[in-house]
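Here you go, one structure.
Excluded from the complex is one protein chain; the other protein chains are retained at their positions.
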């Protein structure tokens, strides 16, 4: 089977780059084909890149606290674009201010994300999750 | 009227000296006649000194947290010794561990103390209180 | 390569013509009346003027806190500012939200509505443009002292500084590199320099009329860990740009990386060289208001309360030993999200304790390591600035634009596409940051040798190559209560 293709980037008006860079590099080292969109990436661009590259997963970052607003309707737009099967992961610092990560998880799962990661989470765990999820879909 | 006489000292097995020294010095400078018993003073000695010197007040210190135990029955023994009218003040750190000072206050007032002071309280305030209390008794 | 921007003072008439389109970006732009604003500024007490506050701190030998803070609603921003002033903070930031930073003012209005309706926290900073001059003055007037400073983005600079200064703010991070290097993907340095030139000229306009607004020059904010010399060289470029447009007060900002000797060396070298280059170009009447330190924002934070206090306390300690006028510390809630008022207050209670206790000792440290680091830093900064001047034919703007293209100025982990990203940094055995890859940095061989030795020292000590993994470990070290990354 070919190497799975994944899209990374920081969504919306968020400029935090370090997390998505580290994540992208780690994914590449783990054998994934990584399309790295960088910071300030509109949600549409994630979809466009996923369609063009026939991606298996989108790994979105957001640190600045306003992700909820940035990804309204994202899952629906994915489906509209024919991305029914692409895995959606999001991680970073997903709310403004001190708050409970478990609320983020519930919120973003409702918004259609398959997995949600708290600040400073370990990329190795995420990659293991991704492998497992892809396997479950018969993709890895 | 003559200068009021007060007894100071650290009660029981407590060896903390600094507070009672500062307090004694401040009382002296404020014009009181101070009998300074120092640290490790058994309750009986406070009573003995008060009787011998016809004291107007006892200002007891305790920092080490075990005062409650040291002053059981102190008020009653004062009365037995004829000290019906002597003012009883206690200050310092009156319980073991982090606790609410207001509980100390209730506890030590029940034990017969007229005033109870929290850790690091200002001696000037205490001296003003003492003056007021003595005045109320027609003693200053 | 033609028609490039140059470091030349804009004519006043030319400048005044440039203003209209910016002021038209949102209706509140109409509230700006420069003459009235100058008067307003002149009536502010000294304790609200950034430059004067910094100079006074210097005279008194004290180090103050310059926090980062901003919140969505005016009333919250007022309450926050008051709390900061009460905590003994003389420099008050007004960090703007990310939509303001992208000029999405209609969206901001929508979110403000929503916040008022639902109480949800939907803005990560204060939308200064939507509020406008009159409303923003309420913040400045809500406290009896405190010099305000807005934190902006490239796009929002012109209109937001117009509004900020008119509202009585007296400090601004007007650096061409700050946004471009750390916040933008597609914006070019030339765009950024043009925008900053406008802001610098606005400051010059005020200065011509006797109102001193200070620029805190951050230079090229690094996103990766590398020696601060590219950053410090660009703060000198910033200074030369500000001075050319008529700015009279510059606050030298020094970002720290965690090794005391190296950090203190940077703190010493930075203002000295900035002064030297300003003088060399004839800007003798431009003063350096003070030195501000901050831990470069690279470091994530441990979330345990103890470590959370240790990090800002350490920053404060180094700043105090460096005798700087102010320091920006991360709050104890840093890693969790935008700090609450309470965590600001607690953090500054702690750091002020240390700043006061240490500064009272009037310490003048000598350490051979500081001297050694200072020599290396000075050689690097001079090499960089001189290269910029050389290829720019004496014009720092022209020089910088070329230098970035060539990678003579460079940084790792850059979000901006223009940046070559050929350099790599790594910590050495003592936790100082070294260049592992020099890319095209125009350093003398002697300097390169020094760094190579330090890197190989650590390679030997740890019996491993200084690869990407090590870099990431170094990056997380502070979060684990360590200076140097460990496997």
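Letters A, B and C mark the chains in the order given here, with residues in each chain numbered from 1 onward.
In the analysis below, contacts are C-beta pairs under 8 Å (C-beta built on N, C-alpha and C of every residue); 3 or more make two chains touch, one makes a residue touch a chain.
All values reported here derive from a predicted model rather than from experimental measurement.
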Which displayed chains does the hidden chain touch? B, C
Among C:29, C:171, C:224 or C:258, which one touches the chain that has been omitted from the display? C:258
Could you please point out the chain B residues that touch the chain left off the display? 12-15, 17-18, 21-22, 25, 38-40, 64-66, 69, 93, 95-99, 119-120
Omitted-chain footprint on chain C covers residues 258-261, 302, 304-307, 309-311, 313-314, 317, 345-354, 356-358, 360-369, 430-431, 478, 481-484
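We adopt the following convention: only the chains that are shown with their structure count from here on.
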Connecting every touching chain pair, does the picture come out as line, ring, star, complete or other? other
What is the distance in Å between the mean C-alpha positions of chain A and chain C? 31
Taking each chain's centre as the mean of its CA atoms, chain B sits from chain C at a distance in Å of 57
In angstrom, rounded to a whole number, how far apart do the mean CA points of chain A and chain B lie? 68
Find every residue in chain C that makes contact with two or more other chains and list them. none
What are the residue numbers in chain B that touch two or more other chains? none
